[in-house]
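Heads up, this is only part of the complex; the chains shown haven't been moved.
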Amino acid sequence: MDSFADLGFARVDTSREARQGAPEAIVAEGKTPAEIRAIAQALLDAEASSVLVTRADAEARAALREVAPDAQEDERARLAWVARDVPEARGTVAIVSGGTSDLPVVREAQVRAELLGTNVVVHVDAGVAGLHRLEPALPDLKRADCVVVVAGWDAALASVVGGLVGAPVIAVPTSTGYGATFGGVSALLAMITSCAAGVAVVNIDDGFGAGTIAARIARQSA
Amino acid sequence: MDSFADLGFARVDTSREARQGAPEAIVAEGKTPAEIRAIAQALLDAEASSVLVTRADAEARAALREVAPDAQEDERARLAWVARDVPEARGTVAIVSGGTSDLPVVREAQVRAELLGTNVVVHVDAGVAGLHRLEPALPDLKRADCVVVVAGWDAALASVVGGLVGAPVIAVPTSTGYGATFGGVSALLAMITSCAAGVAVVNIDDGFGAGTIAARIARQSA
Amino acid sequence: MDSFADLGFARVDTSREARQGAPEAIVAEGKTPAEIRAIAQALLDAEASSVLVTRADAEARAALREVAPDAQEDERARLAWVARDVPEARGTVAIVSGGTSDLPVVREAQVRAELLGTNVVVHVDAGVAGLHRLEPALPDLKRADCVVVVAGWDAALASVVGGLVGAPVIAVPTSTGYGATFGGVSALLAMITSCAAGVAVVNIDDGFGAGTIAARIARQSA
């Protein structure tokens, strides 16, 4: 029943969407434009509801446009995507970030979640250094089916939010910061040892993963 | 609106359950039996639906029994708990572990999730070294509202399960193993870099955290 | 001008108090009771305003009592001390901790700061998992000349406090927690990468160091 398209250099998992409700996506790094093109084509041929290319430089994004003229992109977030048969939106994901520099990761999570068919509301730069900036976001956070917290540095925002809301919290450490932030490691450690129960963590800068699990949670909660 | 019981050595967050749907729990390590007793009493006085003491040695478990004769315990998992007004079960969490030695963490997740009011089904020792052992678990995993994967060593089970099911996957790295397992660090790293999208990770050996988020997901999905 | 008492196995820095305003203290670990006795005696002979023994087991604490019958002790915090000519208290240090298990470190900071001649006010268990528990502490924190934040796990409390008060903040990571807390490393990293400016950090579990610098700041601010 499970199938894939064998391109030689890639076995495109065309049955992932049927199996798991979310189509395979393409990490552009480490792939040639030709490979991206072929993989995207294979996914489109298999009627993927959407195709998302992440970590995509200009060349990689152009590759998608060649096989899908209706492709959209976000340069700063290094994303290109094409929405074909996106499921009707169900449930709501609220994304909140600690700072402005977390924006690319916020966007990656947002685009993925929307492509999987969920509503997304975003609050950027509500970090703990000025906690009152979180307040206007609280109604959205408390109302959401899943909350995604995107933060670098000490990532304290994840614990603060994790102590306030009743929804599942997905935390995304980001590589923003310098020195002992160690490219997001300190944020990851703070998030995974959060004193607030009910917080689970994805890889550093992995907006894609966060968007995937958050959309699943939100959709099945609606 | 938010309140706490001030015991001097502890500010027991008696409003956590109202605020977040899950009562505060007690980590026994670092607390005296008298402190555990007092905190448990404060939670019971505030009509917590349940009180759970984790990382509890015999003395700590006895402390709970003194204030709650109806307390139950699991020695191997170092747990004591009392179920008072547990919400009616909604939704299902499936827990699967890689090995037998993961049992204490499995139990911690299970007890917490059940106390929060969800159904739990458990499959122990279905690790990747003998992948066919996972097959009988698959129907349960595919049917669950949330899947919890508990694994030490290389934690490859998280990725395998994460590539098969459509539900959100919460991964719990365990400290089982020796040498370069580094007390669960290698498992944590493998899980957080899982090639399967939709997997989020909690702290090493943190069955409690996994049970908390899993129950939230399951209950709101039902 | 600078002097020391040469005991062969130790060169007791008897001029430290004159030079730096805070007497030498004794880390008991790695020293025999006889050595502790002799060092304490040398400090008392040199008219130290106080003698503090940290990381002291029962034997080490007894050693101090033998040379100073007026010695006090705190078993849980593994402290013994004798106050002889403590300067009149000037300024105020506010200490706040994330959890109950941080108590020994809180106490070490408090005793040291008081022995150096400052007022200390303490708030235990005001962690971020239930942020409303911090509110009653805020007036004290905002009024203090120096704030000491003691926290383990993700240590998010340091950033929250660091974003609210105008006084210098000294953060003490503690080794409470398990798994990826790595004995306080995650707390240390979160504190040192705090998104709140004006937070400086001492060693893991180093209540002594925090008490020393906090007392200096408070006294010179009064």
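For reference, chains read A, B and C in written order, and residue numbers begin at 1 within each chain.
The rule is short, and it goes like this: a residue touches a chain if its C-beta (ideal position, glycine included) is under 8 Å from a C-beta of that chain, and two chains touch if they have at least 3 such contacts.
Values in this document were obtained by computation on a predicted structure and should not be read as measured data.
Chemist: So 3 chains are in place, but how many copies does the full assembly in this file really have?
Modeler: Assembly-level count of identical protein chains is 8.
As a working rule, only the chains that are shown with their structure count from here on.
Chemist: Would you mind working out whether chain B and chain C touch using mostly the same residue numbers, over half shared, or mostly different ones?
Modeler: Different; most numbers are used by only one of chain B and chain C.
Chemist: With centres defined from CA atoms, tell me which chain sits nearest the overall protein centre.
Modeler: B
Chemist: Please report how many Å separate the Cα centroid of chain A from that of chain B, as a whole number.
Modeler: Whole-Å distance between the two chain centres: 26.
Chemist: Starting from the mean Cα coordinates of chain B and chain C, work out the distance between those two points in Å.
Modeler: Spacing between the chain centres: roughly 35 Å.
Chemist: Do you know which chain B residues sit against two or more other chains?
Modeler: 188, 203
Chemist: Enumerate the contact residues on chain A facing chain C in the complex.
Modeler: Residues in contact with chain C: 98-99, 127-131, 153-156, 158-160, 162-164, 177, 179-182, 185-187, 189-197.
Chemist: Which bits of chain B are touching chain C when the two form their complex?
Modeler: 2-4, 6, 8-11, 13, 15-16, 24, 27, 29-32, 35, 39, 55, 173, 175, 183-185, 188, 203-206
Chemist: Please name which positions on chain C make contact with chain B in the complex.
Modeler: 76, 99-101, 103, 124-126, 129-130, 132-133, 136, 176, 178-181
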